[in-house]
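Part of the complex only, each chain left as placed.
Letters A and B mark the chains in the order given here, with residues in each chain numbered from 1 onward.
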């Protein structure tokens, strides 16, 4: 990542607007509509193609793939694996969203199989990332039971062991690839009251990855900055989660790229390590 | 149900807010997003986990289970049965929403099988409850063709024969467990113009059941009161079903518990019976 100045969020958002990248999203039934609407609002072209019979073939056409296990079943897991295989063969990046992976044996097994296929980016809430690192989290179901700060060390460890960018989203987001790290500030307390905004963010990471596959850390940061900015904008006039969700899509559509750049705080990487902590901008 | 004063809707809503109960919702593809959003707005934590491979395991973690047959298929029916089995083993209450169960042979068979598993609560529209009682209704598809008043006797009979709380929802809702009965007033003519609000109400019944599993009649009444209040609030400024749906989620989020209590009218139970008709409050 040598040319950091062209990988600030505003520059990447401009690329999404210019390229309208095709993003294949395998996501859960709850999330599909708002994931698609969030990607359209931000300027990308989403396609929900999941069946084993075509998911791999389509992944070669798309600019990036996202896989979310929210409402999984065996036939969907087969489709996910076919899509990932297609993406990898075609050299396309892919994102894993391990929804409540700790809750059941079926989820644990599925996520272990998907991790073995080496996602480019992993995005989850704090409870999901903490348990991915092998620790015990406070999550029960879909919603996180832990704050993001408690997941930062876990994120670093998962990033290094998986060779992936890891994003923990919540009140203040944290992103790291093991060598670099950043916090993203913004959003709203109403965001966890709207279902599938996390899943939508996974889709948005796919959109930024598609236009910047060589800099997955910067692409992930840009997607999170876009959601942080849109969330704070949307909250200003919202009377509850219904009006917030509407305003959030409007805000994604009307994003000011430069406001995104101000959302990002570069962080030192893993504390006592010899890795440098480059500034993001 | 001895301590009625602590089971008024306002008291149960306070418990939902305090506990954020985890509710497993197996519902149809049309409804998933708004069911999840309604539960989040009311303060619960929804989880859509449906596959046979994990539905029963998850039901033991959740506080309550809801099963809606709107867009059923054989593989989903297997998941529903596994979830119910898990809920029963763990002693958790479950709600059945028999969407258009009279329309096809596949639906009739599925609902007969699910009824044999003894739901704690059955919620349907008037046509669905009338036909559950073995009578002929005017419904064709998803929407009711009958008024609620025509379904009250049917509801009492189903409640007694099934040993369940039965809720009939429509212009004025009716709830009975055979011994007690109540009508809930409120809502809006726009509610049947927004898809899956009935399915969302089934989810809300699950949220209240999760915090009050010992008083399923009171829990069901509370959920209906919440929707009646939110519906009337949302209708005041709505210009059509689109803005109504948005305002409805906002209203669920901003519910005033005491307004819920005023929505409930206790009713005499089955007319000439020896059963008493206790006041709800």
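Operating definition for what follows: contacts are C-beta pairs under 8 Å (C-beta built on N, C-alpha and C of every residue); 3 or more make two chains touch, one makes a residue touch a chain.
Note that this is a predicted model, so its numbers are computed, not measured.
The complex is a homo-oligomer: 2 chains are shown here, and the full assembly described by the structure file contains 3 identical copies.
The rule is simple: only the chains that are shown with their structure count from here on.
Subunit A and subunit B have Cα centroids lying 35 Å from one another. Partner subunit B is touched in their complex by these residues of subunit A: 28-31, 33-34, 70-75, 100, 103-107, 140-143, 192-196, 238-243, 245-246. Within the complex formed with subunit A, the residues of subunit B that make contact are 20, 22, 29, 32-33, 36-37, 40-41, 45-51, 53-54, 57-58, 61-62, 75, 79, 245-254.
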